[in-house]
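Report on the structure given below.
Only one protein chain is missing from this complex, and each of the others stays in its spot.
To keep things simple, chains are lettered A and B as they appear, and every chain counts its residues starting from 1.
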Amino acid sequence: MESINTTNEKNAVLQLKDVSVSYSPGKYAVKQVSADIFPHTITAIMGPSGCGKSTLLRAINRMHDLYAHIHTSGEIILKGRNVLEMEPMVVRRMAGMVFQQPNPFPTMSIYDNVLAGYSLNGIRLNRKEKEEIVEQSLKSVSLWEEVKDVMNKRGSFLSGGQQQRLCIARTLALKPEVLLMDEPTSALDPISTNKIEELLLELKQQFTIIIVTHNMSQAARISDNSMFMYLGELVEHGNTTQMFTKPRHKRTEEYLTGVFG
Amino acid sequence: MNQITPISFKSRKAKDKTMFFLVCLFSSLAMVPLFFIIWDVISKGYKNFNLRLFTEVTPSSMDALMATMNGDPIPGGILNGITGSLLIVGLAILFSIPLGLFIGIYLSDNRGKKFARIVSYLTDLLQGMPSIVIGIIAYAWVVKPLGGYSALAGSVALSIMMLPMIVRSTEETMKMLPNAYKEAGLALGASYTNVVFKILLPSGFGGIFTGILLAISRVMGETAPLMLTALGASVVNWKVMEPTSAIPLLIWDFYNDPNLVDLIWSSSLLLLIVIFLLNWIAKIVARKWKV
Partner (left out) sequence: MKDKIFRSLLFAAALFILLLSAAIVYALVSRSGETFQAYGFWGFVTNAEWDPRSATEEYGAFSFIMGTLYTAFFSLLLCVPFSLAVALFNGEYFKGKKISGVVRSVVDLLAGIPSIVYGLWGFYTVRPLLIELGVSAQGFSIFLSALVLAIMIIPYASSLSGEFLSMIPNNLKEGAYSLGATRLEVVQHISLPAAASGIVASYILALGRALGETMAVTMLIGNTNRIPGGLRDTGNTMASVIANQFGEADGLKLSALIAIGLLLFIITALINLIAKLVMKKLSHA
């Protein structure tokens, strides 16, 4: 596992430079965060609730643009282009997002849910392309065997864990550059959580994953690098093993040892 | 890599913008008639909107014709309609409020029971019933058996219209009250009756009162059922069993009598003022006594 400090920053797939997010003028939820994210790694963002970890994640795919009162500044470089100067629709397809609550579209079948990214974007596919994408995406989240015979049923009939994997498949179908996950297992039972964690370890062969989590052991289990945020600031960012064994900051240590959080 | 060929972002964004524009445009257009109607009523009605409107009864068609021929304003006002509306609506309030409150409390307390579901469905049915049909009912129940048109018959019609609205607002308000209110009261050993009258109804006062005000404003302008029941009268009448006029009934009369046309707009203005005032008070009550 490579250390964050020794890697050439040109390899980074995603660079955050002085990213700040404010909900109202002068009130910052994220304060000047800078970090490099490298391909085929899992980065965990940790911190107590309200520390700005989800806010930071949602800045990356421009979700904040949906709300007029939220303002994002700084630079977010994805594949060499500043996300904040791009078309949000393009950004969101390059940076797929998985949410805390599984949110399969209730009016669509499982099949249509996987293809939702295409239909929503008005992209027409022929039958063969569709079937290929559906099979490939569902296989990559190990859901194919479970649902291949009930493809026309609604996604909302699946269990919570299956729903979440369907949502990941829906995101993967668009072949994003990075996968943003906002506490994707916090609404799931331990067994489903376990499955998703295994899945993420497989998926990092193809994708770059950033996962927000309040579950420290989850971060320890699956992530290569970790970011610890506190009160909107990035306190520490580095190799996960190193951070969990030898944190550089007192705050990080206190959080990891359960003094607060 | 992103393999997808993006279809023209420009056209998608243009469609998105067009939709936004259409939503704003059609929403504004939907509101335009309100201003036209209010403008119409005010600009045509303010001339005859004077003290006489409140102190004198409707003139006869002949008197009005003579006055018009002499170039004078039409004599008289709509006192008989104002008193009639007060009488008819007042009686309807008396009939429908106690019943409506009780039924609303019953429904909120017996949710899920089969009988309550039937009652609830019938309440919806009554609410959707055309006012003219309600007029026929009151005609069949009151006018026919008692042998004549009367304020009472009008009140029966209006109270059937008000009842479902009061039931619904009482039920909704009761549902919103935290269950703890009721439990706390019962835990202290209070009787169910006392819990309802001393705790539930007072804490739900805002919602219930708002519902009642809106129901009143709704029936205040009803014309059709009164045509079949109260009929109308050219004098002030406080007798329950006599034909009685009401403001909307007078507007209908004026509409049908070319000599009295000038009184249409001032009466309509008064009616709109009363209705909007009731709506406005209802809003304030709802805001102040929020559950």
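Annotations for the structure displayed:
The rule is simple: contacts are C-beta pairs under 8 Å (C-beta built on N, C-alpha and C of every residue); 3 or more make two chains touch, one makes a residue touch a chain.
Worth saying up front: this structure is predicted, and the values here are computed from it rather than measured.
Screening A:23, A:105 or A:144 against the full complex identifies A:105 as the residue touching the chain left out.
Here the missing chain is touched by one residue of B:63, B:109 or B:262, and it is B:109. On the side of chain A, the interface with the absent chain consists of residues 61, 63, 66, 89-90, 92-93, 96-97, 99-101, 103, 105-107, 116-117, 119-122, 167, 170-171, 174, using the contact rule stated above.
Chain B meets the missing chain through residues 12-13, 15-16, 19-20, 22-27, 29-31, 33-34, 36-37, 40-41, 99, 102-103, 105-107, 109-110, 115-116, 118-119, 121-126, 128-133, 135-137, 139-141, 160, 163, 167, 191-193, 196, 217-218, 220-224, 227-228, 248, 251-252, 255, 264-265, 268, 271-272, 275-276, 279, 283.
Everything that follows uses one rule, which is that only the chains that are shown with their structure count from here on.
On the chain B side of its complex with chain A, the touching residues are 1-7, 9, 12-13. Chain A meets chain B in the complex at residues 87, 89-90, 93-94, 118, 121-123, 174-177.
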